[in-house]
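One protein chain omitted, others in place.
Take a look at chain A:
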Amino acid sequence: MSLLREAERCFANQGSHAALNALITTLHQSGQWLERVKDADARRTRGTPKSKVDGRLIAFKDNICTRDLPTTCASNTLDKFISPFNATVVQQLQDAGALIAGKANLDEFGMGSHSIHSKFGPVRSLRCDHDAESLSAGGSSGGSAVAVATAQCYASLGTDTGGSVRLPAAYTGTVGFKPSYGLVSRWGVVAYANSLDTVGVLGSDVSSVRNVFDIVNQHDPRDPTNLSPSSRSRIDSHLRMPALASRVTSSLKIGIPLEYNISELAPSSRRAWSRSLAYLRQQGHTLHTVSLPTTKLALSAYYVLAPAEASSNLAKYDGVRYGNRPEGPDNITSTEGCLYANTRGEGFGSEVKRRILLGAFSLSADSMDNYFIQAQRIRRLVQHDFNAVFRACQPLNSPGLGKNLDSGEAGVDVLVCPTAPSPPPRISSLMGHGATTSSLEAYVNDIFTVPASLAGLPAISVPVTTGSAKNSEDSDLAGIQVIGQYGDDGLVLKVAELLEGKHL
């Protein structure tokens, strides 16, 4: 299929699936994209494409800054905001010939697990349950996931702070990849929790995800948390050591984290997990149970650390230099008696306010030691847990510090586990008067995704189907997560490829 044909189909799908509310800003009929895609087609015909994504339409989560389109973060405070610059990832993909398919809907500032906390209304998944009830698209990159699932774009970029790319991928049947922290530039990505925020890629298959990842996996000096060229080459030479290089051809050691087998695990999720493991064993790989004892604490630590950073990052939205600001004075003399009370009160939605308050509390002088510091300790323990089970060591740890040598023969190459503990809930159960799920319950959906975020590890969610092959009514779609050691992004993508789209 020509690139033009593909782009035109994406454009048509954006129109026909508008009701899903996946995109906040869409392609325009008259936009320049048509000409650019035609140019790319011409380059492709000549055999000189700019890259594998030349002429492809890529949707960007609306917390990734674009110069030409608004960047709203799905927030009232930024609903007309246009950034004066492109995020590095946008620039990199445009330089590679890709086009902006639109700006994807999300939970405000990335805070949420179902993409329902948006100023522009909730994202709807194409999937329905047996009673034809709309299901959650997952969040917070739900718009990016639905746009991919309904072919409104070739692939999309999301952000993953505690699972925000992987969870919607699992709920929508797409592939969602969170690379190792520091590989992809965050310059121009609106911060939610800087130490966790990772730009991730969503696609209909692993190869499209890899094509996009290869473009954005580059050093960017403007992001101080981005890996330097020297760190990147350290990781490369580490992975070229014979013991690790041989994994590409030999059988892999697959780790099964015992602590992920929780009692709340939905039967369909457990079935997808066990059948995926069985399939991998059939393919000649070996299975090994491992223990990650700090897993249970990870979710609590995440919901202390992420809101703490969020409360700090979101302090800048005061309506003074950009963003919305209500009429009239908003200073100490106003009725509320607090500087910016009106601007921030009207600018933020309830979930964002909740997390700002949580964060402000855990950072306050009397709580700091008991919450923030403790959570950082847990975060360190989570990292130790992972380092203890992987065959490869954390390549950036300086040698001679604690347990740093490879776990040797005892260690596993990747961990395989469910992405979410249960299938997507109905949107009606999450919103409005029918809501039966509290915020706290929504947080539980992140239980399997948060540990890899805390440790900065590469993790991917791939869709697998279980049940009767003949009767799709009885079959269940679930996301299976593959987690690798830091820097082992290539291996994680490879294992994902083994599983993707399998009917087990």
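Everything that follows uses one rule, which is that a residue touches a chain if its C-beta (ideal position, glycine included) is under 8 Å from a C-beta of that chain, and two chains touch if they have at least 3 such contacts; residues count from 1.
Heads up, the rule we're going with is that contacts and distances are computed from a predicted model.
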item	value
Chain not present in the shown complex, as UniProt names it (candidates "Ubiquinol-cytochrome c reductase core subunit 10 qcr10", "GPI transamidase component GAB1", "Glutamyl-tRNA(Gln) amidotransferase subunit B, mitochondrial" or "All-trans retinoic acid-induced differentiation factor-like isoform X1")	"Glutamyl-tRNA(Gln) amidotransferase subunit B, mitochondrial"
Residue of A:P329, A:G345 or A:G432 in touch with the missing chain, whole complex considered	A:P329
Identified contact with the non-displayed chain, of A:L3, A:I24 or A:A193	A:A193
Sole residue of A:S312, A:Q374 or A:S429 that reaches the chain not shown, by the stated touch rule	A:S312
Among A:R222, A:R281, A:K296 or A:R377, the residue in touch with the chain that has been omitted	A:R222
Omitted-chain contact residue, chosen from A:M1, A:A19, A:A365 or A:L440	A:A365
Missing-chain contacts mapped onto chain A	64-65, 71, 73, 78, 81, 83-85, 87, 186-191, 193-195, 221-225, 308-309, 311-312, 314-316, 318, 320-322, 329, 331, 333, 339-340, 360, 363-365, 368, 372
